[in-house]
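Can you keep this structure in mind? I'll have questions shortly.
Note that this complex is displayed minus one protein chain, with the remaining chains in position.
Letters A, B and C mark the chains as written, and numbering starts fresh at 1 in each.
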Amino acid sequence: MTVQSRSSSPVVLGQNQYGKAENRVVRITRNGATHHIRDLNVSIALSGDMEDVHRSGSNAHVLPTDTTKNTVFAFAKEHGVASPEQFAIHLARHFVTSQDAIHRARVRVEEYAWERIGAGGDEAGGHSFARRGQEVRLAQVTYDGDRWEVVSGLKDLTVMNSTDSEFWGYVKDDYTTLKEAYDRILATSVHGRWRFNWTGDDQETPDWDASYAAARTHLLQAFAETYSLSLQQTLFQMGTRIIDHRAEIDEVRFSLPNSHHFLVDLEPFGLKNDNEVYFAADRPYGLIEGTVLREGCEARIPSDLTNL
Amino acid sequence: MTVQSRSSSPVVLGQNQYGKAENRVVRITRNGATHHIRDLNVSIALSGDMEDVHRSGSNAHVLPTDTTKNTVFAFAKEHGVASPEQFAIHLARHFVTSQDAIHRARVRVEEYAWERIGAGGDEAGGHSFARRGQEVRLAQVTYDGDRWEVVSGLKDLTVMNSTDSEFWGYVKDDYTTLKEAYDRILATSVHGRWRFNWTGDDQETPDWDASYAAARTHLLQAFAETYSLSLQQTLFQMGTRIIDHRAEIDEVRFSLPNSHHFLVDLEPFGLKNDNEVYFAADRPYGLIEGTVLREGCEARIPSDLTNL
Amino acid sequence: MTVQSRSSSPVVLGQNQYGKAENRVVRITRNGATHHIRDLNVSIALSGDMEDVHRSGSNAHVLPTDTTKNTVFAFAKEHGVASPEQFAIHLARHFVTSQDAIHRARVRVEEYAWERIGAGGDEAGGHSFARRGQEVRLAQVTYDGDRWEVVSGLKDLTVMNSTDSEFWGYVKDDYTTLKEAYDRILATSVHGRWRFNWTGDDQETPDWDASYAAARTHLLQAFAETYSLSLQQTLFQMGTRIIDHRAEIDEVRFSLPNSHHFLVDLEPFGLKNDNEVYFAADRPYGLIEGTVLREGCEARIPSDLTNL
Partner (left out) sequence: MTVQSRSSSPVVLGQNQYGKAENRVVRITRNGATHHIRDLNVSIALSGDMEDVHRSGSNAHVLPTDTTKNTVFAFAKEHGVASPEQFAIHLARHFVTSQDAIHRARVRVEEYAWERIGAGGDEAGGHSFARRGQEVRLAQVTYDGDRWEVVSGLKDLTVMNSTDSEFWGYVKDDYTTLKEAYDRILATSVHGRWRFNWTGDDQETPDWDASYAAARTHLLQAFAETYSLSLQQTLFQMGTRIIDHRAEIDEVRFSLPNSHHFLVDLEPFGLKNDNEVYFAADRPYGLIEGTVLREGCEARIPSDLTNL
């Protein structure tokens, strides 16, 4: 019944990684009656000397995924969660430096933000929270024992400009029926990631929380302030604004669905639709993706932030 | 190949309803350079003299669901969207009064809130928005040509108290292993609906937006301020607070998952977990549901707000 | 900080229920080398003498939801899972008969089907399975210490007739633009529930698995064989077929989205679309809901199987 490898032609093991995904850790810090929350979803991916476990099933080099889970929860106590990035750095360093067989660790973190219920300072509100429910903050730390790579970002930040967007002057071929638009809604759900130029402990470490807040503000302002002739132009402005203002960031990639809001034809009902009533469509949607790089820097963020 | 009814024993048609569900209408109001958004998901359900369409397929009494969709978009222009409730009232009245065969209309609305990007008053921010992404506001209007019923509410409002919750003194049977807790996290995702005592146009119409904002505030404050010995107690406080403060509301029902945050056992790692590190579990979860009624009023909100 | 009830006007506690929802239990039965799976999602809802826990937080009458979870897993061992319905009956009886304060138990079960990988009889395939991934089977058992109610059903069974469907002869009002269709796709995702007339142990118990398989077959055949002039007609045929053929079932309710497949206009590209190329739309969709009853029987299945 058991089937060991019966490969006739030689096969090679390529890139591989393993670990526990989606560890949902909530860390409460009690400052007297005032509490603070960090609410994370942490995924671990380890690589290294893993030929044996794939070929024979020997786990002699395998730190169990269950152990990686335990480590996430233990480190939340031992190190606290100063920021998603800092927490991921602690974890990645631990796995690579404590296990000979682990040569590379990648730690991904999603963070969900909470806001206080009621006046922030009052006694009752000091430990009561509502989940903000807007964007999910992202952080990814990769460490190979030598070099660090930190990529932060966000997803699910849905934004809309109700005017100041046009789309015209495009290529027309035999399959083109779209009419040019001189005043349209531009809406998207921002999925962005940005890479820091920090690569190791001999450099000054960025203030991760401050950097995140600033990058978020810059991309929102660029979205709001760009009079847009195409979503690509808006994307480029969003990336440029971050690169220009944040010296610690060298590369930004966005995946921006063009969330179509179609002007509804009300003429059959004797009504004029003066850019007032829109149908918000689900599928299909335009999908605009691109990278903005600081000149001279290498692109390292993968092209596909999503799988479609 | 065609099979007409071949029923041997007599069958009866029971309650039935039909219409177009999930019409995603976005209404922009332009006040000079400053725009306002109402972003709705509208579902229509009509009932009436529908025996024929079920038995013979005759559509002589059937206003197409496509027409109900058109009406939603047309009414967004004709009447605007003063509030989800008011918009639903316009629609429900229309279907019942304009079609002889339609005896009852129920209109359900979900509303998604948006907030301005940047300083609210600045020029650039006047038409740029980010979706708030917190709770979804709910409104349901039912009209039978005579009597109105309005039920408002919300869902997906995720809240947490990081302390001031206990659970002890419960029944122990042969299957009980739970340890009593004297300081636990209490977290839930609020799904609530509340029924207005307004039943017709001869009464003063509530200020739907103001009422919603107040009910939301009351339930949040009750959640935050209740020192909780059980989620049922918190639920009852949330409902009571609304009934007490809002004379226009007679009935409140909540469906509250008890979103378990389990204290992680860190002792195997030589660490003490002083209510600091929690595992946020997905399933299973407690589910606490209940109605709070103004004395003397009839319960009309169905028991099941969800399907599990 | 603690706020006990400060209600000024009297409030009444209405219908309430509580329990552990979505217990994901997998039961393996080993018959030598051949294994059998039942894969369930079980939700418990208990009602009874619960005034105190709502008003004062006293849990003296409260069997913890954690205990209801434990009971689900223990009963999977003690009683096995002969069928979702039978398993739910064991659980409902237990809660009502073992706890004085519990007067009513409702147990809901979702079942996910698995099929064997490879030839069913071979040794290797005797314990290897793939999840079928088609419909989810549903069972709901309610017991009040006296009377049983069993409602079974299914959801997410997506079906399509690529012809033999028309839609015409409907009402036209000022908002009607739809063109009549004489050959269209009819597609839906079936959500159905049917109620048994079995109400207690003195009656012969239905063969739940056989009844489910037969009801599923009947509704599929009715869908396939009905030349449809409206989705309501198809719905009525589906219900009638079950009532006619299954004496143990008195009531059937369906919630059927009309999953629109729009014929794409290819004329701008010089192509004729002879009912070949369709756009499968997401939202909005028609939603057709209705009950078919055996004559003389009471309707007891709630109108809303979904929340839109």
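Quick note on the criterion: a contact is a pair of C-beta atoms (placed from the backbone, for glycine too) under 8 Å apart; a residue touches a chain by one contact, two chains touch by 3 or more.
None of the values given here were measured: they were computed from a predicted structure.
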*Just one of A:S152, A:T188, A:S211 or A:T291 touches the chain that is missing; which is it?*
A:T291
*Taking the entire complex into account, which one of A:T29, A:T176 or A:T199 touches the absent chain?*
A:T176
*Which of these touches the unseen chain: A:W198, A:F236 or A:F269?*
A:F236
*In the complete complex, which positions of subunit B touch the hidden chain?*
1, 123-124, 174-175, 177, 268-269, 282-283
_Interface with the undisplayed chain - residues on subunit C_ = 23-30, 35, 37, 39, 70, 73-74, 76-78, 114, 117-118, 124-125, 127-135, 156-164, 185, 220-221, 223-225, 261, 264, 266, 268-269, 271, 273, 275-282
*List the subunit A residues touching the unshown chain?*
1-3, 5-24, 43, 45, 50, 53-67, 69-71, 74, 98-99, 101, 108, 164, 167-173, 175-178, 222, 225-230, 232-233, 235-237, 239-240, 243-244, 251, 253, 257-258, 283-295, 297, 299, 302-308
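In the analysis below, only the chains that are shown with their structure count from here on.
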_Rounded Å distance between subunit A and subunit B, as computed from the means of their C-alpha atoms_ = 30
_Inter-chain centre distance, subunit A versus subunit C - centres from mean C-alpha coordinates, in Å_ = 37
*Let me have the rounded angstrom distance from the C-alpha centre of subunit B over to the C-alpha centre of subunit C, please.*
22
_Quick check: what residues of subunit A touch more than one other chain, meaning two or more?_
124, 268-269, 282
